[in-house]
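The structure appears right after this line, and notes come after that.
Missing here is one protein chain; the remaining ones are kept as they sit in the complex.
Chain nomenclature is as follows: A, B and C, assigned in order of appearance, with residue numbering initiated at 1 for each chain independently.
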Amino acid sequence: MIPRGGGRALNAYDSYNSMELMICLAARYLEDGATVVVGTGAPCAAAMLAQKLYAPGLVIMFEAGGIGPLLPTMPISVGDSRTFWKGISASSMPEIMELCQRGMVDYTFLGGAQVDMYGNINSTQIGGRQAPPKVRFPGSGGANDLASLCWRTMMIAPQDKRRFVPRLDFMTSPGYLTGPGAREAAGLPPGTGPYKVITQLAVFGFDDATKRMRTENLHPGVSAPEVQDNSGFELLWAPELPVSVPPTGDELAVLRREVDPYRYIIGRN
Amino acid sequence: MIPRGGGRALNAYDSYNSMELMICLAARYLEDGATVVVGTGAPCAAAMLAQKLYAPGLVIMFEAGGIGPLLPTMPISVGDSRTFWKGISASSMPEIMELCQRGMVDYTFLGGAQVDMYGNINSTQIGGRQAPPKVRFPGSGGANDLASLCWRTMMIAPQDKRRFVPRLDFMTSPGYLTGPGAREAAGLPPGTGPYKVITQLAVFGFDDATKRMRTENLHPGVSAPEVQDNSGFELLWAPELPVSVPPTGDELAVLRREVDPYRYIIGRN
Amino acid sequence: MPQGELFVPPQPDALRDWFRHKPKHLTRKVTTAREAIGQLVRDGDYLAVGGFGTNRIPTALLHEILRQGRTGLGMSGHTATHDFQIMAAGPCIDRVDVAYVVGLEARGLSPAARRLFEGGLLKVTEWTNAALAWRYRAAAMGVPFLPSRIMFGTDTWEYSAARAIQCPFTGMKLAALPALSPDVALIHVHEADVYGNCRIQGISVSDPDLARASRRVIISAERLVPHDEFRRDPTRTVIPHFCVDAVVEVPYGSYPGNMPYEYFSDEEHLQAWLEAERTPESLRAFLDKYILGVEDFPQYLHLCGGLPRLQKLRRLELMLDTEGRGESTERL
Partner (left out) sequence: MPQGELFVPPQPDALRDWFRHKPKHLTRKVTTAREAIGQLVRDGDYLAVGGFGTNRIPTALLHEILRQGRTGLGMSGHTATHDFQIMAAGPCIDRVDVAYVVGLEARGLSPAARRLFEGGLLKVTEWTNAALAWRYRAAAMGVPFLPSRIMFGTDTWEYSAARAIQCPFTGMKLAALPALSPDVALIHVHEADVYGNCRIQGISVSDPDLARASRRVIISAERLVPHDEFRRDPTRTVIPHFCVDAVVEVPYGSYPGNMPYEYFSDEEHLQAWLEAERTPESLRAFLDKYILGVEDFPQYLHLCGGLPRLQKLRRLELMLDTEGRGESTERL
């Protein structure tokens, strides 16, 4: 637990772990009336939290077909029956992917084993590009599709030098590829790309001119050198680096009591 | 009414009109377990008759989405509720067209204002190809699709020199286009094309070598010159010209009592 | 190369921007036909109509377009029969992608629609029902075209705006059909909630794709049902709310067309339309009486025989005889 604030006696909401912090920060980016395709885990927790606190009109979707459920608990699979529990529509994989392709989905959240300075993501394998790999991961799933087609891609991911790498072992899903204009040149829809990366240390955006990852907020108690030390590539820095506003009591209460009462996700810290 | 047979006293099933004859002949071509996309009118009557008499497993489909109805009466529209009355599936236009495109539909029946010696059909307009036309008809509807994609195209049509023409005013739907190999060269699926044309005078097939229309059966009491005189193009002739087997009492009974009791179609003669 | 005009060229990126800014949250969209048409259909728009000509058609919305005197509309003729007839009566339209128009299937040809074509008053591009269905599908998928195997070798092809392409895998020749995203889609459904979620019973024709392909979507519904009814059985949602801009509750809204499971088509009234069309003058008198001279759709229904007539059409649809017994093939 990271103690929050100064000399007061700690109560339950004065401390939070990094998973709770990342989820609460992510939730604040999802505005009311937006659409978001999420997976299980932290992104789903963030979307649920946003829906309960800030964005009652957030339309949560899952790639297997669930649209607008009243999520009663955290899904275990992006295709399980919770993903369309009292939903607007129990549709299909093509329905969701086509919603994304025709521009109706604002946000998606992705994870991965590695990310580079352009927000490109590896969820396929460690080791050379030629089989057999040293470690095989699941592959794209819907990640490449969502990163290609949704307007804004977000990541919630722990950060260290193994994960923030200068060169991906395999580029599963597109960030800004090799920099400005590269997505459009490659054939991806204009105006799309990585938006925010939220780690246990900081919040990153992407620099307009270079499309490189840029530190925008440091979490409470985190220093800039610490952030750079936990990245295998050189980070850019916003002119101002406001400290991330820590989770509020409300956020933590709803997250712990309603979103993830069994600590499936927030217990993983 | 065309009197059937010789000197016996006529009863109801000893005579029939040409619409009844055409429907009964057409019905015999639809084998059990086949699939057929039909429109309203005579083709639908033929399919219903076949289903009741010869082909209980005939799967009747309508381009708007109806699949396998237990047709209680003749539909008025190929999209009305009779077309999926107690049906196997109430699907969609793309569902039916994709069934055709992937090769699952054996037969279709088309009509038209004009047909040429290759079985090409005009249901678009009379007058030059450039608008405005002298007479405008509905256009392709699903006819071009069905003629392109179903395995065998059938026609039930009255025959005269205005309808059997040397050159169509507009080729709406493909028969054999300009002859052998032309469909494949144009890009249409191999092995498809016109199969039989049933008129008030004769049954026509298509000659393998030339893909031209070929008289195969003369209806009772009809002569070869009469058939040629009612065609604006030169007909080919099968080596044998058996007389069409006239409607049986069973066929006429079912057609008149069950298929078209209000004589919507068979009264049009 | 086909020489037809492409009235609505595919623009996937412009559409992405459009769809991005459609509202996605649950907002109340219930309004009147007058308001919906007044605000969402503009002169010159390209229009597409759901259902199938005389089946599950949004008659009330079409009457309203006629009543408000819209002109210069483009129209998709994906089996447009009575719907086309209403638009041709204005005439509200000046260009049409034809698959099937002018005819009313077995009922005959529309004299008024013929006059537009034969008088050269319409710009025309030829297609087929599958072509228009797949053009909607392409737009709904967010791609600029779909390949197909239709139309080759015919004049339909020559006067379409399709293009021949070669398959990069097989080398096959294919007909590329350009995505069609209408400015406005008008769709009649069985049930909607106030947010625009929709259910259809029976064949959906091309309406799921059409609702997803179009920039603006106006729904008329036989009845509004509680939002929770959709959440109770989300498998049955055919059109989700975020595709929809306006919802109008119109009982008997497909009359004189057939509404599956609700009422059959009124063949007598459809025949009266066709007969009224014989001359422009008789058509004008007919329109004055039934559409232009009435305030709203309930008045039209009243003029056509009102509830007793609709009750009869309901029995016909359900195949009940005059005594209410089922499986009847009587003509009522």
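Here is the rule we use: a residue touches a chain if its C-beta (ideal position, glycine included) is under 8 Å from a C-beta of that chain, and two chains touch if they have at least 3 such contacts.
From a predicted model like this one, the values you see are computed outputs, not experimental measurements.
Seen in the complete assembly, the chain not on display touches A, B, C.
When the omitted chain is restored, the residue from C:154, C:201 or C:328 that touches it is C:201. Considering A:35, A:83, A:108 or A:200, the position touching the chain not shown turns out to be A:83 (whole complex). Taking the complete complex into account, residues 39-41, 63-66, 72-73, 76-81, 83-84, 90-94, 97, 100-101, 120, 124-125, 129, 131-145, 148-149, 168, 170-174, 177, 182-183, 186-189, 261-262, 264 of chain A touch the chain not shown. Against the chain not displayed here, chain C makes contact via residues 6, 9-12, 141-149, 163, 165, 167-170, 172, 174, 176, 178, 200-202, 234-235. Panel shows chain B; residues 32-35, 56-59, 67-68, 70, 84, 86-91, 94, 98, 100-104, 106, 149, 151, 189-191 of it touch the chain omitted from the view.
In this text, only the chains that are shown with their structure count from here on.
Chain contact topology: the protein chains form an open path, each linked only to its neighbours in the line. Centre-to-centre spacing of chain A and chain C amounts to 42 Å, using the average Cα coordinate of each chain. Mean C-alpha positions place chain A and chain B at a centre distance of 60 Å. One finds 28 Å separating the Cα centroids of chain B and chain C.
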